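Reading through the structure tokens given below for one structure.
Apart from one protein chain that is not included, each protein chain of the complex appears where it belongs.
Now for chain A:
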Amino acid sequence: MWRGLWTLVARPARGPRSPRPCTRQGSGAPAPGSGATIFALSSGQGRCGIAVIRTSGPASGQALRSLTAPRDLPPARKACLRLLSDPRSEEPLDRALVLWFPGPQSFTGEDCAEFHVHGGPAVVSGVLQALGSVPGLRPAEAGEFTRRAFAHGKLSLTEVEGLADLIHAETEAQRRQALRQLDGELSHLCRGWAETLTKALAHVEAYIDFGEDDNLEEGVLDQGGSAWGVGGGDIWHLSPQRPPYSLSFPPSTADSEVRELEVALGAHLRDARRGQRLRSGAHVVVAGPPNAGKSSLVNLLSRKPVSIVSPEPGTTRDVLETPVDLAGFPALLSDTAGLREGVGPVEQEGVRRAQKRLEQADLILAVLDASDLASASSCNFLDTVVIPAGAGSPNGSSQRLLLVLNKSDLLPAGGPDPSPDLPPHLLLSCLTGEGLDGFLEALRKELAALCGDPSTGPPLLTRARHQHHLQGCLDALGHYKQAKDLALAAEALRVARGHLTRITGGGGTEEILDIIFRDFCVGK
């Protein structure tokens, strides 16, 4: 569906020079009845020197102020250097040039703001997410800036000649982007969620439209699979008047499915911190039994002597952190104490900290001594850390692990693989540098999976849109739970489904009716 089509009549063709009825010096408060404020990355995707992020709409002033607090709006149309920070966390994002264009003297004719930020994907993603959190702002649809400019008479008709082509191209690009992203895990999830919601909604709508009028038959309701009508936790205990039997609605299936969906969405939003990881860096923790060469690996990766290295086991007793650029990804590298028992209190505290850090890791680099695989500490480490991570952690988080066998230089040259029974692993010698290329490539792949590859991965804008709609969906599901009547509950589900279908496409009334007529025998 064609949303937010901007219209000419909303602001009748006033020439750009004609005076506005009231000069609004960007009061910030959205004018009543005006459209939403949109934002988008206006420069190209990927890594570049400077990236330009633009907003247009009545809340632009508010957005600019929120990100540059406590400073006031800069003078109109003058570039100013400001510290941008996230309005929620107050975490600094970037030092950037900002520009303020009060309407109508702007590209779109509305209040506009521009943020010229450093072009790293982490910064851009951070600023987009920060903007998304400002009330009244939403990611722009394809071609929406141009459309607004057109609607406000900012583009002459000759300039508009190419507009349709442009929008077509943009829509096409967005579709391809969406396809690319939807090819993977998210696609699977989103489609599944949208299906669940459509079904839940169809059940609620069937109950509203046919429950009493057309003697919706309760036997058919059972077809949904799970048992209806028992759920003590249901919001509604209704015994509709027309069919004397209690259909006990809403279908507990709809209800429990929505509850499950809510949990899944919440987990996804909390867990899919890819943007977050890009900004602050992935947490990479180096762990292993004592004297496996963890500190050597850290020093090798950071290209500086972060940790003291010695042949003595238990040299590192605390967690040592260092920010590094690994294959183009920002990462926070932590060296930890070797995991072993029965040592002095200081080292034991170090072991405790190491274990805690392991729990928080996005990626674990598990280091073992290739020449010492049979030792008790090596076996213990394999059993307690490596194997469980490979089996997937019980709390469903996405912890990744890369198993590295260090000190390959101590193995007999050309000998067989010392450990065919181990999980997939890499051989490396921190001393000679042998196997380093293979290791770095494996590391890059892991980080790309964690952070999203900025060069080929899902574009940041798409990601911001997804997050926006997923959050909107989750909020609506919250309203569903609180809804006091079925019409309100259905409305909440409609809103929730609307958000999901804006990610996956589709979603007309017909689709719901089709399910109703397929699943229920309705009719007089």
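The criterion applied here is as follows: contacts are C-beta pairs under 8 Å (C-beta built on N, C-alpha and C of every residue); 3 or more make two chains touch, one makes a residue touch a chain; residues count from 1.
Following the convention adopted for this analysis, contacts and distances are computed from a predicted model.
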Of the options "Ubiquitin-like 1-activating enzyme E1A", "5-taurinomethyluridine-[tRNA] synthase subunit MTO1, mitochondrial", "NADH-ubiquinone oxidoreductase chain 5" or "Vacuolar protein-sorting-associated protein 36", which is the UniProt protein name for the chain that has been left out of view?
-> "5-taurinomethyluridine-[tRNA] synthase subunit MTO1, mitochondrial"
Out of A:Pro104, A:Gly126, A:Pro139 or A:Gly211, point to the residue that touches the absent chain in the complete complex.
-> A:Gly211
Residues on chain A that touch the omitted chain in the whole complex?
-> 1-10, 12-13, 33, 35, 143, 147, 150, 157, 160, 163-165, 167-168, 171, 205, 207-215, 217, 219-220, 236, 238, 240-244, 484-488, 490-491, 494, 509, 512-513, 517, 521-524
